[in-house]
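Yeah, one chain of the complex is gone here, protein chain that is, but the others are all in their spots.
Up next, subunit A:
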């Protein structure tokens, strides 16, 4: 795939396309996935899962299973009832937010298919699975609750005693009634954000062990630090007796930003049996019980003047919570609330979100978490408005976006965007795409009645990431903060050890942090090592999600380096008998200004270790800790353009070209940024064209294998043309904005806009995602399935 190289090569480490330090080990299989961990005497857990969406549990009989060969223990929910607590929800978004009890193992009622009702602990995985078949469960079926609109009616069966409404969350900026009243153009649409199943390459896995007093939990998690706090609270294991380790973790996309039933139950089982236990999910088990993503019904209205100027935007959202509120379930649609207005100026904005309980797997964060949904809706309706007004979609956007000179700009949703250059990104994207030529080809094909029509889709997105300023999170009722921590230690030999509170699971932090440290301390890239993902090693941290690691954690690393440097400067001054102000630092050397007297940082590191001759009050070792809590979110943005060919005979859509120009601020490692963009595009395109979790009328999940839940591979995707504009963030010293989710957020509407654009001559104004060939065909031929 192509990258357009339009920049000068970097001189320092930051900005260089360094190959990842992680990869040689990962590629050659010298990895430690949780499932690779074997401890002496380890037992294996298998879970019996509810085959029903909603039922009372009348009886669980585990007696036959207990007698089977290799079986050490069999438990039902009753066995854990007194000690299992309730799985946590850390984001009660509103005062009216209902957080139902969420037992890790169901005791008297199941509320989604796949909910654990019993488990077998056996000497191997096979015996555990065999014994599951000997457990008898009597269920009294209750009606499934599947459709959000229906769930909110009085007659609907209840998922929880309190009813099916989880919360209502509102935001209003400006006078929406005034904005809508007498507006010359009003466009209203309803969009369906289908339910998605995050499909990390590594399935979830847990190992729990105890020495009788303290506990260690290995988990394929994104959040070892948060998990430790939550697991201690849930199980009653004292926090200082619980160590959480995230070994190599193979992707998460939010799905491992969770405190899962299996993690808690593994701890409870190991506490009972005093032996290590392991559980690794199968892909089908994962499709059922990894928290799902998206699943929103978006009613969106825009009001505009005839010239396209936006007056107001109104959003009424139903968000499917599934059966319970998990770690940040309710916060996902609420994060989206700040993004519907996107890059546009307007007079008023009104947002209401209702969280709805259904008998489905709970939803929670999935790559982009709230922002892809919002971006999709606004970018889709901007195209609809453009069509209504007879304007080119880019033209309409230009008339409404925040101009470069207007930054910093406080939006109608109350966020202050620090920087941006929508003009530059759009101009670059149009050029790379050949926008005018493709429009001409589109016109020619329309004219000729070509059975293969061409559509052009636009997405001029922004997003908010770098989660997050702690005080803002507090104001949004999130239970924790958004700071990040780093320790930087010069070792006596001059090597550098960094401990980060972020928890990489594919993002390449070891490489990027090494680049930052190499420049800051003037040490070789190779001389830096980065430790992470173990609460006994990394004593403070807020982990990895929300495109926060570089923007918050990378800045903490830089800050710690600066402290180390100041300490080194003091020591150099002392050793060189000069004033600290007279010491200048360059490329790892501290020199007395205007002289040749100098100490290298490596010499200083050894001197600080030997401690023979330190200034008064100087603590041995060159090391420092730093914590960074950002003042603001960061706001990557960009312009994505997508050309799709739609075969009107079969309904098949094929992406012909895709241009992504992203502005993620300064770039530490272009190769890693490129990788994040490519992966993000694939995931966003997958929502547009392929992925959907489907439950049948009884509430059974139908998409339990990859034959039914379609994921694209490289064979299905075009060669992406990617480029960047670089408008530094002004809210952090690295000038970085975060790139983990941008591609996903931007690409979904670009693809669907292109398909709808291709089909406008057929009177098509929407195709529900995923835009399968059958749906496209029915849209063209005006029939519904």
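By definition in this document, contacts are C-beta pairs under 8 Å (C-beta built on N, C-alpha and C of every residue); 3 or more make two chains touch, one makes a residue touch a chain; residues count from 1.
Everything that follows uses one rule, which is that contacts and distances are computed from a predicted model.
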Choices "3-isopropylmalate dehydratase large subunit", "D-methionine transport system ATP-binding protein", "Carbon-monoxide dehydrogenase medium subunit" or "Branched-chain amino acid ABC transporter permease" - which one is the UniProt name of the chain not shown: "Carbon-monoxide dehydrogenase medium subunit"
Selected residue (touches chain absent from view) among A:495, A:578 or A:652: A:652
Per the touch definition above, residue among A:31, A:194, A:284 or A:765 touching the missing chain: A:284
Hidden partner chain, residues of subunit A it touches: 125-126, 129-130, 133, 282, 284-285, 649-650, 652, 690, 694, 702-703, 705, 707-708, 710-713, 715-716, 772-774, 777-778, 785
